[in-house]
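Everything on this sheet refers to the single structure shown next.
Note that one protein chain is taken out, while the other chains of the complex remain in position.
By written order: A, B and C. Residues from 1 in each chain.
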């Protein structure tokens, strides 16, 4: 049966859930999954609803919802669960996250279309193309980085992806680029943030002598590795693990944290506000 | 500000959440935390709401709610968050769970009154009494177990505790006893259920050579270690850990799983149905 | 620099480590990693050594070691770390473990050769062949299972693999088959053993209402899912996860537990005794 997703945030007030669930009920909607969260500090309300058995089409529903949302001062989306999301993946020379995402996509875990995979290197062309996907090589010239990112932005503007995934894409994105695609770019950082922001986190984790390493899936913002965190994963290490061991072991953390972040983002489970993320996990 | 908890389950149908949240809104109630779950297999609906700023007292609210609940065919409770729950703790000769619960209780993590601690042994009398709590010694005679449990049941009937916690209480409860206090008796079993039901789970875990051990917090039913599971906790072990090591390491799993189960039960976060538990965690 | 692995178990007695490390020192061997474990209950000694800078070749070393090992009543192997292990992978219709293993193998995490991948179905032929590996389809006829397993045994006898990995191979192996290849066949079971031995563990985990699910990597023996456990992995689930969700979430546990078990087996880190496994993890 067709499922519709409502994702909404607005200032808190009495009767919000009643208004929203009442609205859906008037159109025959049955709420099969509802999440609600109120940030008491900022008096802000967040919800996600999965609605089935609606008696109207999505366009009609959206039009009917518009005045209510306006009155509430809400940010919101209403989408069909079945509508395919569009995801573009960026990769550099470490392919484990790319491989993991493509396997999950192929096996049906990630419901989306992938218009292309973009890389600043040629290493994964064959790997991507044998999946029947388009591979775009966009070199980033260290003397003129803007050119490469402008080329990339043009693709994004044309494709309007729901999600851009930095699957160990090792270039710092220009601030304007982050701003233009704000809330669309999901990164996996290979440390337990805010520990080890920036380059070589495994080497630095080794030097600090930590006993757990991790990975962080977060939305990219202009400030490096400082955007809203969606998920984190850690694993125990010991004194006998070399920096190379950390790189190897950490890959499993990266894969898991990124895959969950992608899945939740694609299924309308992530709401950003300020530098925090509400994640209605499943 | 006063907070009220609604806990409710009923057959699923369109408009349930609208009806419930609308009801609360009519009494000025603001929903600060809402959990909802629909079991699609059984078409059954579960919710828990934290409601503030209600303009009526609890008795009036309950009376007004009664007809709606009846119409929905609902099981429900409406309770003040501030009303103190009553918890009775049972212990035998292993005191780590008792000590942990009393520490959490003393420090304010567990909002409840403890009318007494009951044991089939005298070991923890001084420990309990120095906390200013009543200690009741009820021996269980192996030739006439019924007598001890009848004495205990009398206390329960008099005290009407919201929760009875078996904090490593090492006697099997009679079936009639479980039936009478169904949904009130929380047990901690020192294995990862359904592995190692019954006696000596750590020894058996050692013999099986498992690489993780755990503990399970569940509601007691007539069938041993088979009641609805609230929480489980595991920890990694290795070949060099002896059965005694497992006992020692496992204690931390037991403490954590039991403490969470108690906390969630006391704060109206657990709904039992059949042999499953909906746990609206926090 | 060349590294040699000694793996040895024998009855415990005074001076064992001195004898073994002294032996290696006489040949110029430097011990870069040593693990030792004594099972005090059975007075049995286990060790694994990584030795570098040996001044003799492996054949000479083995010949010199033979009399000492005999005197100790030891089971042992001495192998070059660089010598490629041979691993055969078996798969049925669930390909996630196969895909994970091949990715790790391709990326250098698993140092071995893979003479072939065997399946009772044709589903993964293309997937395997595009990795440049041989795919062998050996159907298992439900009316004459012995024929298929005899064909498989012939391959094993010819190839002498160090390890046979059941990567979600969904056929029960005949007892004689398990006996012939004892200590060579590594299985991944999709539950936290000994919970849910046998078929449909996720469905049964759902029905029992557990709050953690897991996977177990163990050596196959004649008794189903009862062989020595190498590693286990768990992950938290909640009441809202359907049996299908458990299948999806559990795949990550399976991948991780199997990959570690394979890696440790290939690098001579697993010593079986009775139904237990000493795993000198790294």
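Rule of thumb we're sticking to: a residue touches a chain if its C-beta (ideal position, glycine included) is under 8 Å from a C-beta of that chain, and two chains touch if they have at least 3 such contacts.
None of the values given here were measured: they were computed from a predicted structure.
Colleague: Based on the whole complex, identify which of C:24, C:117 or C:178 touches the chain you can't see.
Modeller: Within the whole complex, the residue contacting the unshown chain is C:24.
Colleague: Touching the absent chain: which residues on chain B qualify?
Modeller: 33, 95-96, 99-100, 103, 107, 109, 130, 240-241, 245, 248, 252, 256, 259, 282
Colleague: Across the whole complex, list the residues on chain A that are touched by the chain not included here.
Modeller: 37, 40-41, 192-196, 207-212, 214, 228-232, 234, 238-240, 242, 275-279, 281
Colleague: For chain C, enumerate the residues touching the unshown chain of the complex.
Modeller: 12-18, 21-22, 24-25, 28-38, 40, 53, 236
What we mean here is this: only the chains that are shown with their structure count from here on.
Colleague: From the C-alpha centres, identify the chain that is farthest from chain B.
Modeller: Farthest by centroid: C.
Colleague: Shared numbers divided by all numbers used: is that above or below half for chain A and chain C, i.e. same or different?
Modeller: Homomeric contact, same residues on both sides for the most part.
Colleague: Suppose each chain is reduced to the average of its Cα coordinates; what separation in Å results between chain B and chain C?
Modeller: 41
Colleague: Could you list the positions in chain B whose residues touch two or more of the other chains?
Modeller: Residue numbers touching two or more other chains: 37, 40.
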